[in-house]
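Only a single protein chain was left out; the remaining protein chains are all shown in position.
Going in written order, the chains are labelled A, B and C, and every chain counts its residues from 1.
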Amino acid sequence: MKYITTIESQEFEVEVIDERHIRIGERLIEVDFEAVSGQPVFSLIVDGRSYESFVYPGDEDWEVLLHGRQYQVKVEDEREKRLRAAAGGGVAETGEFHLKAPMPGLVVATPVSEGQEVKKGQVILILESMKMQNELKAPRDGVVGRVRVKAGESVEQKQRLLSLH
Amino acid sequence: MKYITTIESQEFEVEVIDERHIRIGERLIEVDFEAVSGQPVFSLIVDGRSYESFVYPGDEDWEVLLHGRQYQVKVEDEREKRLRAAAGGGVAETGEFHLKAPMPGLVVATPVSEGQEVKKGQVILILESMKMQNELKAPRDGVVGRVRVKAGESVEQKQRLLSLH
Amino acid sequence: MFKKVLVANRGEIAVRIIRACRELGMETVAVFSEADRNALHVRYADEAYLLGPAPSRESYLRADKIFEVARKSGADAIHPGYGFLAEREDFAEKCAEAGIKFIGPKASSIAAMGDKAEARATVIKAGVPVVPGTEDVGNMTNEQLLAKAPLIGFPLLIKATAGGGGKGMREVKSLEEMPALLQSARREAESSFGDGNVYLEKLVEGARHIEFQILADSHGNVVHLGERECSIQRRHQKLLEEAPSPFLSEELRQKMGSVAVKAAQAVDYVNAGTIEFLVDKDENYYFLEMNTRLQVEHPVTEMATGIDIVAEQIRIARGRQLSYAQEQIRFNGHAIECRVNAEDPFNGFMPSTGRITHSLLPTGPGVRVDTGVYPGFEITPFYDPMIAKLIVWGETRAQAILRMRRALEEYRIVGVRTNIPFHQTLMDSHRFMGGQFDTRFVEERFTMNDSAERDATSAEIAAILATLVAHQESERSAHIVRRGERDTSNWKWVGRWERMHR
Partner (left out) sequence: MFKKVLVANRGEIAVRIIRACRELGMETVAVFSEADRNALHVRYADEAYLLGPAPSRESYLRADKIFEVARKSGADAIHPGYGFLAEREDFAEKCAEAGIKFIGPKASSIAAMGDKAEARATVIKAGVPVVPGTEDVGNMTNEQLLAKAPLIGFPLLIKATAGGGGKGMREVKSLEEMPALLQSARREAESSFGDGNVYLEKLVEGARHIEFQILADSHGNVVHLGERECSIQRRHQKLLEEAPSPFLSEELRQKMGSVAVKAAQAVDYVNAGTIEFLVDKDENYYFLEMNTRLQVEHPVTEMATGIDIVAEQIRIARGRQLSYAQEQIRFNGHAIECRVNAEDPFNGFMPSTGRITHSLLPTGPGVRVDTGVYPGFEITPFYDPMIAKLIVWGETRAQAILRMRRALEEYRIVGVRTNIPFHQTLMDSHRFMGGQFDTRFVEERFTMNDSAERDATSAEIAAILATLVAHQESERSAHIVRRGERDTSNWKWVGRWERMHR
């Protein structure tokens, strides 16, 4: 199976040949790859070098944590890549954004209201969790849609809090 | 549910009333009982005292390891207890005994042969595992039945090695 | 002379105190909230009693319930740990009334130092320099504080009167933004300490946060155990501490140490406490506050002096003389502590909750881990995000840094995100290695994941790892579909399901 794997702007063509071999670009590489204790922790030996890493599924990408650094990695097979190219590339920057609770907690304040224009980075909600006040910020400029929660309310993780369009 | 629980010669009548209450003898006791991390490790709070213990199923009994001491505990419900009493009590001491490998290993020597009389405590097989020679001894007096393995053979855990009758 | 100690706390510090009690042959009583039934302090104590629901206000802050447990269990001493009830003079007072030994200072010392405004006034009288601020007034209204602020000058800090640990603290750059910040500081102070009072303090720029550990017995002996460097902070929360400070000369250490002893004596202090100072780049030092309790970061002092501070606290509370005179206290090597928080350093240090599914502790020579969590334990949103402290000792600071690096690389916690990568990045920072930092370093001159520092090989390895995991995932889901198609009888699966649940 052939994959196009992207980190930031760097593309790698990776072909998984069998359990022990991959081809990256032109190079055939022997890999010794094992999940550790059934966890999202992986041990990889390549050319005698021993690496260990967390690999988590992100929303669209994979998050790879290696030696204290995090890499956002997109892995697409050739078919996916072609489809995306045909679609014109790039996810629309203008679609609706739903702010979800990153963890369970207590809503402390909702400093914005429906219809209000906000700038990227502006605080749109304050959530208390683990005795800390966490300021949730707008990921881009936009207009506040429905505000679904109010101060004093307890929310579950991933609960929708408000939307931005 | 009522149980008769025996440690060595000491009998306890234990009634499990609901998740939080038991009666032991005449005393009603509140228990707070939890398995730890889904393991055979159990946390028990009784009258404010906090205990933690390994509880393993043994061949017939339960093995309870508490504060570095091991207890062999037999737990029977009333029906089982009556059946056993009716059967005349006590497991026959004369039935056939099958020596099983307590761990995987290599048979080093079988110092006894079929038909030989052996005494309790006599070495009947030597098994090498973890670089140690482990002497397996006769649990009672008897006559050696079939010897199923020979020196140099690798054996799996619980594999039958020889019998005694 | 007490024999049974109730530990009025949770998490790693409750475990730490239970261990000390056990090693001194004393019985221990744990208390717990509904969220903490399986917590380590409950498992390790001799006795354990439920306080109430998960929120602190309904459990760990319920002094009445804690006294009820003390009565029921016959505990004749209480160790409050840090946070919760540790710096509440009324709690210490009620202990005394109930005939229970409070393992900490007298209520009057907590009062004198716990009210930060009063503390400043007290030490000024003893000749200790302080940061300019609202020294002479407690419980000011917002209006009064807003009037006073321009006299102190901006930037300034709003700080919780009952505070500590950076909670209820806000930095103010101008008068306009001050009302909103006052409100949020009071809210946080109220929820953390049950007391919404705040005061103001001038922000000393380019400052280091350096604190001295004090031990004082009830016979009038007071010693200091040297300093801790605590300038590595984010949002006024300490993240890393070390002893000794790479900034302090031996002369300054001596001088500040004796000032710290003087400050403790000014409130007739008994038991363990900490005098916090700000030190500017010209070696001027200012008293900041005294923490009248055990600190989170006490282990670095323990590793650098060989003195078990919690054991000393208990001995002092039992009326013993200090085990050490000042001249017997030796400083040996260098210790560093990294606070491991359930926070995602790649996502704005957002707290992370969930069940820990796996964990691998760094061990070996010179490494200590103080933690209250384990695989299977659930990190809830109710308490502090600090889940462990990783402490190392080395003969020199350089050796300690190398050891911390290897320990951080070994440490695995799966199930929640942690700030371990933050500490790894910090250990690689040339400024940190060179000792060139102040309290603003993390916020102003530090970045996670500087792409310039990534090497090409690591990126390629990350690409290979992600591809192999993605490939495995897609193979597995394809396999499940194929299995489903092939199977004519699905009874086989029922059998497997049931076997697994037996």
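The rule is short, and it goes like this: contacts are C-beta pairs under 8 Å (C-beta built on N, C-alpha and C of every residue); 3 or more make two chains touch, one makes a residue touch a chain.
Computed from a predicted structure; not experimentally measured.
S.K.: Would you mind listing the shown chains in contact with the chain that isn't displayed?
M.R.: Displayed chains contacted by the hidden chain, ordered by label: A, B, C.
S.K.: Which of these touches the unseen chain: C:Gly257, C:Gly273 or C:Pro375?
M.R.: Here the residue in touch with the unshown chain is C:Pro375.
S.K.: Considering the entire assembly, which residues of subunit B contact the chain that has been omitted?
M.R.: 1, 3, 5, 7-8, 10, 12, 14, 16, 22, 24, 29, 31, 33, 37, 39-42, 44, 46, 51, 53-55, 57, 62-71, 73, 75, 77, 102-105, 108, 126, 128-134, 137, 157
S.K.: When the complex is taken as a whole, what residues of subunit C touch the one chain not shown?
M.R.: Residues of subunit C in contact with the hidden chain: 15-16, 19-20, 22-25, 44, 299, 302, 306, 308, 332, 358, 360-361, 363-371, 374-376, 394, 399, 402-403, 405-406, 410, 476-477, 480, 483-484, 490-491, 493-494, 496-498, 500-502.
S.K.: Mind pulling the subunit A residues that touch the left-out chain?
M.R.: On the subunit A side, contact with the omitted chain comes from 32, 34, 36-39, 43, 45, 48-50, 52.
Throughout what follows, only the chains that are shown with their structure count from here on.
S.K.: Tell me the chain pair with the top count of C-beta pairs in contact.
M.R.: A-C
S.K.: Taking each chain's centre as the mean of its CA atoms, how far is subunit A from subunit B in angstrom?
M.R.: 51
S.K.: Go ahead and note the Å separation of the Cα centroids belonging to subunit B and subunit C.
M.R.: 47
S.K.: Starting from the mean Cα coordinates of subunit A and subunit C, work out the distance between those two points in Å.
M.R.: Their C-alpha centroids are separated by 30 Å.
S.K.: Provide the list of subunit A residues touching at least two other chains, using ranges where the numbers run on.
M.R.: Within subunit A, no residue touches at least two other chains.
S.K.: Show the residues in subunit C shared as contacts by 2 or more other chains, in ascending order.
M.R.: Subunit C, residues with two or more chain partners: not present.
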